[in-house]
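Every protein chain except one is present and positioned as in the full complex.
Our next item is chain A:
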Amino acid sequence: MTTPSSTNAGSPTGEDAPRKQWMAVLAKAPAKRVEALATAYLEGVADAVAPRFRVLRRPETGLVMVRGRAGGTGDPFNMGEMTVTRCTVVLERDGAAAVAGHAYIAGRDRAHATLAAKLDALLQTDGHHGPLMAALVEPLAREAEERRAARRRRVGATKVDFFTLVRGED
């Protein structure tokens, strides 16, 4: 059994924890769901406050070495490479500092990476944080939890406990 050595094994901690949380939710949710919820949210935003973005790093796809530790505590080893697409956008704000939004997602969906980066920027602003958490991040987190629970049930139904019987050695 291996688990990644990075902090994504459990819930993130520290002062960046909320941001890590929503970035993870946005990255792991199905692209179509993120897009549907984001479109619905942004359509509701008045034109006057419609966010303006510029791209700081176009979505680009590369490989990231995923490291693991045997049993979660052993020596680190390279488990394998995974395809990752990253993107960085900047949200321009009148009368306030610009905000950078980052996204790293598994796979090569550039639209998903771009959208997740934009949402990360918006989520850092006071005006959008609350509504976006309620309209987007929390529903997506709930859906992810439901998917995990469903999978646990499916797998749990066929769970087998292996144990060794004491054998008589004749």
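Simple rule for what comes next: contacts are C-beta pairs under 8 Å (C-beta built on N, C-alpha and C of every residue); 3 or more make two chains touch, one makes a residue touch a chain; residues count from 1.
In the analysis below, contacts and distances are computed from a predicted model.
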Quiz item: One chain isn't displayed here; going by UniProt, is it "YtkA-like domain-containing protein", "Sugar ABC transporter permease", "Acyl dehydratase" or "Phosphonate C-P lyase system protein PhnH"?
Solution: "Phosphonate C-P lyase system protein PhnH"
Quiz item: Taking the full complex into account, what residues of chain A touch the chain not shown?
Solution: 15-16, 18-19, 54, 56-58, 60, 88, 90, 97-100, 123-126, 129
